[in-house]
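Notes follow the structure.
Left out: one protein chain. Kept in place: all the others.
Residue numbering begins at 1 within each chain, and the chains themselves are lettered A, B and C in the order written.
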Amino acid sequence: MADKLKIGVLGASGYTGADLVRLLATHPNAEIRVLTANQQAGQPMRAVYPHLGGLDLPDLVKWEDADWSGLDVAFCGLPHGTTQEIVAQMPDHLKVVDLSADFRLRDPDVYAEWYGHEHRALQLQEQAVYGLTELNRDAVTGARLVACPGCYPTAVLLALVPIVQAGQVDAGDLVIDAKSGVTGAGRKVAQQLLFAEVGEGIHPYGVAKHRHAPEMEQEIGLAAGGRPVHVSFTPHLMPMNRGELVSCYVRLSDGETADSLRARLAERYAGEPFVRVLEPGESPATRNVRGSNYAVMNVFADRIPGRAIVICAIDNLVKGSSGQAIQNMNLMTGLPETTGLGQQPLFP
Amino acid sequence: MADKLKIGVLGASGYTGADLVRLLATHPNAEIRVLTANQQAGQPMRAVYPHLGGLDLPDLVKWEDADWSGLDVAFCGLPHGTTQEIVAQMPDHLKVVDLSADFRLRDPDVYAEWYGHEHRALQLQEQAVYGLTELNRDAVTGARLVACPGCYPTAVLLALVPIVQAGQVDAGDLVIDAKSGVTGAGRKVAQQLLFAEVGEGIHPYGVAKHRHAPEMEQEIGLAAGGRPVHVSFTPHLMPMNRGELVSCYVRLSDGETADSLRARLAERYAGEPFVRVLEPGESPATRNVRGSNYAVMNVFADRIPGRAIVICAIDNLVKGSSGQAIQNMNLMTGLPETTGLGQQPLFP
Amino acid sequence: MADKLKIGVLGASGYTGADLVRLLATHPNAEIRVLTANQQAGQPMRAVYPHLGGLDLPDLVKWEDADWSGLDVAFCGLPHGTTQEIVAQMPDHLKVVDLSADFRLRDPDVYAEWYGHEHRALQLQEQAVYGLTELNRDAVTGARLVACPGCYPTAVLLALVPIVQAGQVDAGDLVIDAKSGVTGAGRKVAQQLLFAEVGEGIHPYGVAKHRHAPEMEQEIGLAAGGRPVHVSFTPHLMPMNRGELVSCYVRLSDGETADSLRARLAERYAGEPFVRVLEPGESPATRNVRGSNYAVMNVFADRIPGRAIVICAIDNLVKGSSGQAIQNMNLMTGLPETTGLGQQPLFP
Partner (left out) sequence: MADKLKIGVLGASGYTGADLVRLLATHPNAEIRVLTANQQAGQPMRAVYPHLGGLDLPDLVKWEDADWSGLDVAFCGLPHGTTQEIVAQMPDHLKVVDLSADFRLRDPDVYAEWYGHEHRALQLQEQAVYGLTELNRDAVTGARLVACPGCYPTAVLLALVPIVQAGQVDAGDLVIDAKSGVTGAGRKVAQQLLFAEVGEGIHPYGVAKHRHAPEMEQEIGLAAGGRPVHVSFTPHLMPMNRGELVSCYVRLSDGETADSLRARLAERYAGEPFVRVLEPGESPATRNVRGSNYAVMNVFADRIPGRAIVICAIDNLVKGSSGQAIQNMNLMTGLPETTGLGQQPLFP
């Protein structure tokens, strides 16, 4: 056990917390020492998540009561707005992988506009590295604090950043239609997330107002050379537990085709262990990534001349959250990037 | 019984056939006299569809063995390519409501290109009226042969034709992302429609190659004043039985806004019994139309300047097929248009 | 409109309230005049149930603010424990169809034991008729106050009472395994009813402790000649919106067989419009009753000699609640029993 990283998970009562535990349980270099959940403090983890009852885990504690000094890594799965001050109090030696939205946005005004309050740890935000691993690997490797992307931005940016960087598409005319399973909303107890409200149906939500939009715009703007962009982003809620599919409708630059986009993506992700550009014509499907850290994508010709369609699928709780967080931890601590992430998709 | 329309349903073994029977069962002016299903001929309908076992229905027969002379109306729910010659042999007095693709496309070359064979009853195709009721009511009223639109075109055209006709959007830059339940594919026994393949997942299919695209292009082209257009159309298969949601991403003409589009639609459909433009901000949801003949729609502002989002939801088997077919029958036979279609949505 | 019953629905914000409205909307002799929902008072019904947005309905009011004097019938869909005092204040001319548990149990001690408080309107409870229509038609017809059975008791008692009455099975050894969709729990906002908690899974709940057990025991005891019985009752929660299937494992009296049980049920329900005993070997399935007032059942031989299996399926919100309530209203007001209940099952 001497060579194992000592891990704390803040906010272990959320779905992302539970999925971190699931994945870390088979990680050969990780040992969970602290699990916090302020409302369920004092309970064993299996009281909150019976599916983890086969594991030997520490009981849930309040974050104030946890001893951070002996840990190596902290994952933060807290609601936005609460992480900033907690992280600011953590000892410096601790590597922090944040799964909340608190350190994703570089512009404090944008943060304040979308989250309704001033940022409370601006100096940390400046240090934070945006943890979309494949696109920011070098910075993640040396980081102390990584802000893991939102689930939608993960899928969208993997699909679009390389072709925006290459100038192959118009960064100002990106239309993104996203479909997500219900765990994207976390374990929030709300009428609109009841089985009877979601089952046998689909509907859009937060049309053109979803908080992941500014995050995408920030990164796409950077990829486009720093100019401000707006994206059209419409998420839909559908009856499945896990999975996220983004269908991106793009306007091609002169001379570009669906094939040239696909070639660019294939080249960009050649050798990547978790990103796969499918064979021409193959459809990305969320069932083919369920429970795994994979992202799969493809590009299709459109019937409208000058347009193409880029589609990407991930598991929102894994590559879109906990899996990518562990991928980042591996880099930050010098482990091989794929350590503990070999789980293949669960299909059916 | 004397004043009841005598009805025959061809292809009663498909889901659209079954839903026709379900709806006609409570139609006060309809009496089902003939049900055909060549492969199940000789069986009672309840052997094929046990949920209809509470009804007193004629047994299934081969279409060749049915006596059409005493009927008033025939609904045809046959696979494409087989309807043409059968309808050509029907007596002239019979009103024909076709739910297949065979009479939807006015250009025989387009039909041949997409369906892989020459059209076999061109003179009938010329007579056929495109039965999107709200947009073609007068022609339907006097028609002998109505070609009911495909499920996707029904939702898309209801949402887009009025704003294309009014010149409010660029007809050449319409991006349509559609999501459908599995019954859109009928009762076809195929691996990709197994529960285990569809459950807990979503994926696109027929990207930019779906047979409903030319049908949309035909009608949108007409609405745009007759010029040829291409539409971007990407359907997705998702784990629900019924329901279809189309999210249409449109480029606004100068001076137009999401509000002006919504106002146009609200004006166009004021007084329509089955089409509702929702209050500003309300999301169309398939659960709110399930099992009913309603279409609900709304328009949203986009983050990209000069763009808007038009979203429409229907039940693919009702407004997208059998319900609209009965709506057309009512018009063709002089009945009030809403007769027998008062069923409210089944939620949850 | 003069000949229409004027209807009030108390507790219209629950799923049973919504399904009452759905069904009453096509009832030719009913007119909804009052909808109460104390927490949503002041809102239009479509704000709470958008799927009913196509109907012209009164806004929601508090029950204290409703005028009961002009009404003919009140449906009460309130939580248990709250109905008793409200009904006690209603004018005598009003027919009351109660969908709560408040008037189902004849023994006040049993009520107090299972519901945790004394009954507050014992004189009303004495007048209340147990509204399992097919088994208690005469009493329902003349009643002023009908207590509609719980959803599970409806399916179980339809399947078992006739064979218990005939002495064909051992009333003291009835094992009932039930499976229900999530709407059985109402629109309660609780973690265990979230989509992500229910989707892709099944589990038992309230094993041997469910409040519907004493109700079944009361009626089976009566059918057994008045002797007290205990039943084994284990409900399971499964991922569907509507539907309930009860599998009843029974010990046969000497000389009885699965066939003799089936024959008894077929004879008992011959001519019943809403109860169907299937052909030998056919499986009852919830999909075949969804959205309708039907109950379907069958009897199967068991491999253990001296045992048989009786299985019954209903839609918990229709025959198990709102549909049966309307069936009772029809009887209580002298209308044909099937009026307004002709909706066929929605399949798929």
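The working rule: contacts are C-beta pairs under 8 Å (C-beta built on N, C-alpha and C of every residue); 3 or more make two chains touch, one makes a residue touch a chain.
Owing to the predicted nature of the structure, the values given are computational and were not obtained by experimental measurement.
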Subject >> Contacting the left-out chain in the complete assembly, out of C:E31, C:D177 or C:E272 >> reply: C:D177
Subject >> chain C, residues in touch with the chain not shown (by the definition above) >> reply: 172-175, 177, 179, 181, 196-197, 199-205, 207-208, 213, 230-234, 236, 238-243, 245, 247, 249, 283-288, 290, 300-305, 307, 309, 311, 313, 348
Subject >> Contacts of chain A with the absent chain, listed as residue ranges >> reply: 15, 18, 21-22, 25-26, 49-55, 182-183, 199-200, 241-242, 273-274, 276, 278, 282, 285, 287-292, 294, 296, 342-348
Subject >> Positions on chain B contacted by the hidden chain, ascending >> reply: 15, 181-183, 187, 189-191, 193-200, 239-241
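Basically, only the chains that are shown with their structure count from here on.
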Subject >> Copies chain C and chain B - interface residue numbers shared by over half, same or different >> reply: same
Original post:
Nearest 5 degrees, what's the C-alpha rotation angle taking chain A to chain B?
Top reply: 180
Original post:
Hey, how far is the Cα centre of chain A from the one of chain C, in Å?
Top reply: 45
**OP:** Express in whole angstrom the distance between the two chain centres, defined as the mean CA positions of chain A and chain B.
**Re:** 39
**OP:** Can you check how far apart chain B and chain C are, centre to centre, with Cα atoms defining each centre and the answer in Å?
**Re:** 36
**OP:** Return the residues of chain B touching two or more other chains; collapse runs of consecutive numbers into ranges.
**Re:** 199-200, 241-242, 285, 287, 290, 348
